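Before we start, here is the structure in question, set down as structure tokens.
What you see is part of a larger complex, with each chain still in position.
As written, the chain order gives the labels A and B, with residue 1 at the start of each chain.
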Amino acid sequence: MSSNSTGKLFTVTTFGESHGPAIGCVIDGCPPGLPISEEEFRQDLDRRATGKSRHTSQRREADEVEILSGVYEGRTTGTPIALLIRNTDQRSKDYGDIASTFRPGHADYTYWHKYGIRDPRGGGRSSARETTMRVAAAVIAKKWLAERHGVRVRGYLAQIGEIAPAGFDWSAVEQNPFFWPDAAQVPELEKYMDALRKSGDSVGARVNVVADGVPPGWGEPIYGKLDGDLASALMSINAVKGVEIGDGFAAVGQRGSQHRDEMHLDGFTSNHAGGILGGISTGQAVVASVALKPTSSILIPGRSVNLAGEPVEVVTKGRHDPCVGIRATPIAEAMMALVLMDHALRHRAQCGDVGEVAPRIT
Amino acid sequence: MSSNSTGKLFTVTTFGESHGPAIGCVIDGCPPGLPISEEEFRQDLDRRATGKSRHTSQRREADEVEILSGVYEGRTTGTPIALLIRNTDQRSKDYGDIASTFRPGHADYTYWHKYGIRDPRGGGRSSARETTMRVAAAVIAKKWLAERHGVRVRGYLAQIGEIAPAGFDWSAVEQNPFFWPDAAQVPELEKYMDALRKSGDSVGARVNVVADGVPPGWGEPIYGKLDGDLASALMSINAVKGVEIGDGFAAVGQRGSQHRDEMHLDGFTSNHAGGILGGISTGQAVVASVALKPTSSILIPGRSVNLAGEPVEVVTKGRHDPCVGIRATPIAEAMMALVLMDHALRHRAQCGDVGEVAPRIT
């Protein structure tokens, strides 16, 4: 399978460079008969889009999705769904001067060593531009999961630099440009980000993603575990350096008597496991958290080398996010939705559309 | 591909239940001509084995590996290498009373909901017994990586409960039953573990794994990233709840000017990235860290439900590790070795056995 594909049965293959003619994806394995239209992609793409606020990169693209195949009279036909977005705001001149330099902390150096050639325009294939298509593909997955299983996947920003949410309210998340769950902190965040941008630096972030409504039984031992696939899918997002399921690294300091989620007839008493045991969903909320590094595209000069083997000093110009973690929220949601969709189909393949087989608690 | 298989080109498929007749694996895609004998599996299997010290589970198995295929006159032939270990110390009576109860924090409940049937003997397929074959398969990967590329994969216990290493010395790691990098702390750890066992409780741990000698260029964008595959492989280990590459979650609080690894002609100045940028190795050490939860198999009673839908209280008897994280060290090494081996072959497939294409720093 192509390394630009993800999913065993609900398979998404993406293509395209940041400043090439277009980006796109091919989604295969979608159940037939699902209603879908080009308009339905807009909301999530807008959530992910650059230029949403002054706190994210100022690249502005229409990001109009064209459905090239797999949909007939507004419904999926079961054949591959190809989506295309033309790159309209390419400004390749912004990047012309970095073709011969390896920017520290970027994939420039590794792509060069792997392939002996690289597309330097906007980071080429390594740009987060690629994640647009993940979000687009996940629009279809989210819709099917919601309609068929009542599953809802939502994310929020759980930390930015040293600031963590003081309170938590899902309804706040979509009301501010930070996907922040505490509306009262938004002014503080705006001030923080303004200062950061002025300093020319960037900062890391943590994003949490939660899927409600996942039935027990999704996921497969041993190398097809739901948490294993989530880990891979989330780690594949640009700038992600860590993935946790449930309590994650906090479990290192816990006792077994504290971590295990006891079961009562009316439900689990806790969810330290993050909704997954033995790689299979428990029926509780599936909870994951990712760490995003501070982007390396900053105005503060950094030392590096160039193609000629000489030492150079690099300053990244152009449009860049001081905190890529903000826009990562819909991307992390997308990856969780894609993984769940894939496992829903995988479970149905092996075990059928079975009813309850054991006392189910929630 | 089977969900009990891992690796795209160096493919390992495992089978077997904890208390079934045997466990085993089939390794495919191994380069031909590699010398291998049954004796070579002993060292790493002993490192992983239960009963190594009083601090780990007392299950004692010979764990004699039989090579069933793929090796002729002491060398791999390029055909599938099947390895078999008979289960000799099964004691299934220890587990007889849990067949109708869902132990809290175990996969009992999820396997039941997925399949409608489960093998309750020793945890069946969800037992860490399966990881024996990962370690066995990785013996071959480690050997090839070392001989062909000079790659060395090593792990150590980086935290146990609230205790972290005070000093660091690779040579200490193999000299104590905890894979602990500071010999001076071993008496403290022994006391800690003895107290824990007496309390009937368990504790979490952190394991770090480091691969030296990995050349730049291994790994593939986008869904075949080296860190993505490592995340999946490490998360698939029993009890793992979190995976970090390089600085991991510490990056959340960092600035870009602090995180990016600057490059000089004589090397990188730091390794916050953990040896991977854009999903591809940089030529620095590849560094990963995993969080292991405290096992749920403890002597302290916990509340649960049974198959009949009644509330029950569960106490886990039998042999169990108070800290599964200790024995996870060779398993984590194994998973990193398997991922690196797979990517070495994948890189050679697409890019050939190329020499240097760009100024390489280390």
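The rule is short, and it goes like this: a residue touches a chain if its C-beta (ideal position, glycine included) is under 8 Å from a C-beta of that chain, and two chains touch if they have at least 3 such contacts.
The structure presented is a predicted model; accordingly, all values stated were derived computationally and were not measured.
Engineer: Please report the number of identical subunits in the complete assembly described by this file, where 2 are shown.
Structural biologist: The entire assembly in this structure file is built from 4 identical chains.
Everything that follows uses one rule, which is that only the chains that are shown with their structure count from here on.
Engineer: Give, as an integer number of Å, the spacing between the C-alpha centres of chain B and chain A.
Structural biologist: Roughly 26 Å, centre to centre.
Engineer: For a test of understanding, state which residues of chain A touch chain B in their complex under the given definition.
Structural biologist: Result: residues 1, 3-6, 8, 14, 102, 104-107, 109-116, 125-126, 130, 159, 161-162, 201-206, 215-225, 227-236, 241-265, 269, 272-274, 276-283, 291-298, 300, 302-305, 307-311, 325, 346-347, 351, 354, 357-361 of chain A touch chain B.
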